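FYI, not all chains are in this one, though none of them got moved.
Note that the chains take the letters A, B and C in the order they are written out, and that residue 1 is the start of every chain.
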């Protein structure tokens, strides 16, 4: 491609003049603006400035994260498509490929929780079906402040209905997710949605614009003034008193149109009438067109008056930057435009030719035939300045981590009461209140529904299934980012082996504060390094992800939250294990050891309102051995259940296994004797531990297998009938409760807070 | 104290996409009403309440709208008094 | 045994229903809502989902679809018509079944397994069940709260047209067993002549042990058997 230079373009009548202030409003620094001038060889027009601003926002340009992301492992023989496309793709056997990705909608959800979350789901579905894959599952990873605030309850219930209504309407089952409530997320909720899609290998299509003269078509919904500058907005801090008018117009989701667009897109791809397709997501037409041009090494020319619009009088600037939902940009094969139109019409949608692919390497925009923007395409996508910054841990965090926790290791009062308090904390308690609002069984493939360690969907016509989970404990990452990131990847992989899936690859969502601050950049860098190490150790390459920075309100950042979305493959669906105990009389075996930390635990948060201490360490080799051992046991079919120990520690994990989904609870009789304080034995959130239940005749084999993999294992007790209750001895301490008491605490916690009627709290 | 009946009409903000309105519009057109050029779907809410005066009732319902009945980010609202005020007794 | 599965814009359980019909030996065909003509079909299935996004009212816009005129003719001629979830809502909107499905009492979408009691095992759709049998079947809906005027409700009960009712796992009526507030725990009803069944729960999602339940199979085998004997 030629080294394109910008043509002169006269200012468009009615557009504002470009001043230093206008440049700053567009989120560009003076140096960045100079770089724009250099690329253009002149001053940009207002329209051009808008285009640069969107493409060079953190959201599209990854200014502050690109160099770090380059450190991540991305390759493996089973990776078909790594980072850089709309979604990653891996081989899952029998000729099938899995496309998957995670995406954030934090800023929009903070402003309008229902629509913010709904359009977040819509966006990630489109990323999957533009790859040619049919979406088969959704997961959602959420973070909110504490539920005692009315505003937080409003955000939580709005987000859950938004995630639910959108996915339910399109008909994609939700198979899992996570949620954490902690004051660290008070001002800035996190809403990450992940989608999985299946296709045959040969159905894969990518989003590159090639072939000069090929028509570009806008497909799906019309363009309105929604979300103009959403990408830039998502790359800024929120402030409580932000001027309402400075916020972009809310995007409203239309899941019904999405369902039609999904069917139409898959039919379009199958028809062979198109060579490329891409979602008009963040920064709308601008990013989809310039990224397609960038990938294809070509140029594009678009006529704004040909774009179907919803409102009158829209300027090129507005059309280019609109983030109206449920739209796609399609590159048709020349002469096959009518075929495209016919398919869209069948699905009661519109398609319009709005321009063409060119060979001159330019991103050129016309209005009534007159050029209003003329930008070299490559520097627009690849020339975004990237920064490596100074990172330094905040002193207050060092102090928190080094805090002496010994006074908290002696339980105050009754241990059983403390246990019920932890079990009834919304972070540990059942999440049924959430996933009973999500359709989990549509498409008749959901083999493990939400509520277990990972969700599983079978692949029809084969004996296989894919499993997925999302994980991250932001408290751990806050206290020690590298360890916390290791733990997030390790927990995800553990959750997969618990259902019998081989961990295969990850997508990730880096939710952080303002990276221009040294202590935030430190968190970001350390997290990425932790993720790198863990992904290398587990052979789970990174095939894509999303970065959401500037999650701050009035200068207060969220906990650093690198959410890991991991997928795994099951090659025999008959061997799937679940988390709930199944038979009274089974032995309970604990695999792994308690490394003794109490830092960052739910116990500390609930009993002392504290997020402090050394978070649990992660031994990558030990983790790997544990996971391989559990997979082996799964293959040998000697496990009746398997469950990972996480928030709330061993005692919470035992309670979850005993209660299951509440329909057929069983009791336990367990004794722990280890050289640790009972509080630490019970509530410590040590990594690398999986609880399994085993028929007594298989216990020896399980212990022998564990030895073979050098994994510590001990029989800690037995499953009893429900009326035996929940009974545990830990050295000289003990706790016991009836299963009914447990059920009340565990299943009642979130409903008792959320189903009390109230207002919007705004 | 008297009893009042108030009507609240909640409408999607102009400019925002209104998927319901769009679907109804489409359906009306395809049923043959070609002359229909726009449809917006909102809510009509009827509230019966006791209040000191009509003004007090109108004011209270305005507050309800801002707090609960309308979404301040996506919707506008109008309140009006309907029907007769009758003595609520006690 | 030819079965038409009608796809409306926004239907999303059409594929599941198609697979369920095939699993029991039905020769299933998808029909797009703008197609016409049901001659040659032995049964018509209206799937779940969100036709037209459930905008305005669930099922309200779909019942205006061209194919619905044919479905009505087919039903009036005695042809078996099964509507599940959104299909049930469309049947009510189109007048083939009485009453209406209102928002769930909780005002929340409800998705989980429920227990149903088979009230009538002598219909086209339930002959392979035992009367009083308890089924475990998934639900997933936001508007499943059955409501009608008093006379209709009385007629439904006195004519024995309630086919499925929500119960607890032991088969009893109980607090919490009814997921949506439906009158008399109604989960499914037929028309007067018994050839049209509407139900909110999803039997087509209860066809395989792997997915949690096989209690839906008998509904489809009943339908196929009735068509083969007729």
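Here is the rule we go by: a contact is a pair of C-beta atoms (placed from the backbone, for glycine too) under 8 Å apart; a residue touches a chain by one contact, two chains touch by 3 or more.
Bear in mind that the values here come from a model prediction, so they are computed numbers and not experimental data.
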{"item": "Whole-assembly formula, with each chain kind represented once in the display", "value": "A x1, B x2, C x1"}
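Here is the rule we use: only the chains that are shown with their structure count from here on.
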{"item": "Graph class of chain-chain contacts, one of line, ring, star, complete, other", "value": "complete"}
{"item": "B-C compared against A-C, more contacting pairs", "value": "A-C"}
{"item": "Centre-of-Cα separation between subunit C and subunit A, whole angstrom", "value": "36"}
{"item": "Sites on subunit B at which at least two other chains make contact", "value": "19, 23"}
{"item": "Where subunit C touches two or more other chains at once, by residue number", "value": "52-53, 55"}
{"item": "For the subunit B and subunit C complex, residues of the former touching the latter", "value": "19-20, 23-24, 27, 30-31, 41"}
{"item": "Contact footprint of subunit B on subunit A as seen in their complex", "value": "111-112, 114-115, 221, 224-226, 249-254, 256-257, 310-311, 324-325, 348, 759-760, 762"}
{"item": "Of subunit C, residues touching subunit B in the complex", "value": "52-53, 55-56, 61, 64"}
